[in-house]
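Shown here: the complex without one of its protein chains, the others still in place.
Now for chain A:
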Amino acid sequence: MSRKITIKAFKYNPLSKISKPHFNTYELEETSGMTLFVALNQIRENFDPDLSFDFVCRAGICGSCAMLVNGKPQLACRTLTKDYEDGVIELMPLPVFKLIKDLSVNTGEWMAAMNSRVESWIHTTKVTDISKQEEKVDPELAQKTFELDRCIECGICVAACGTAIMRNDFIGAVGLNRIARFRVDPLDERTDEDFYELVGDDSGIFGCMSLLGCEDQCPKHLPLQNQIAFIRRKMASVK
């Protein structure tokens, strides 16, 4: 049985002098298995060609479609409209990140700053000789590294974080997870002291207030509570 659903989408163009922040309401016919990706494209096609939002992969892989769905940050392409019983869905752009227009935000700029802050690359003194076979890595450690490397930088953990919302210099779960990922990586030679230089302050690990919005919302189910507590213990014991 199909039903009518109501989508209220936030609209605002910060670059326009006449644009005022407001919600636009659209009514559509729900189709089976309808995701917000489908719904938003229908809106753009049939009602409002001017509505801005981002999708790339439509499969929860690229991390570009995160938005607030009834206040909760989540991936729009993985959100089924049928999960909303009353059929009313309110969409807002992610907070913290720079608003481009309507539902579209610039997470890239924020993530680039985060990545450069935590120096998100392998630090090694070894020079790779590509004519030789690669060095072997302990499979268990490799597995752990891959596990934490699954982050898609969707920004959901940041938008779900009360600390990040209050202080714009906070590195967020995504940044702390990055630290955990390089710390476990056997190829990275950085010590805890080196990591302390990057996140050993109140905009890093000690700023985290364990509100756990990140843990509850991460679409990749990364063990964020677990890793952040671990990094906190490690950073707190650096001499």
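Here, contacts are C-beta pairs under 8 Å (C-beta built on N, C-alpha and C of every residue); 3 or more make two chains touch, one makes a residue touch a chain; residues count from 1.
We adopt the following convention: contacts and distances are computed from a predicted model.
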### Task
Given the options "PTS mannose transporter subunit IID", "4Fe-4S ferredoxin", "NADH-quinone oxidoreductase subunit K" or "Fumarate reductase cytochrome b subunit", say which is the protein name UniProt records for the missing chain.
"Fumarate reductase cytochrome b subunit"
### Message
Touching residues of chain A against the unshown chain: what are they?
### Response
68, 71-72, 92, 95, 160, 162, 165-167, 193, 196-197, 200-202, 206, 208-213, 215-216, 221-223, 225-227, 229-230, 232-233, 235-236, 238
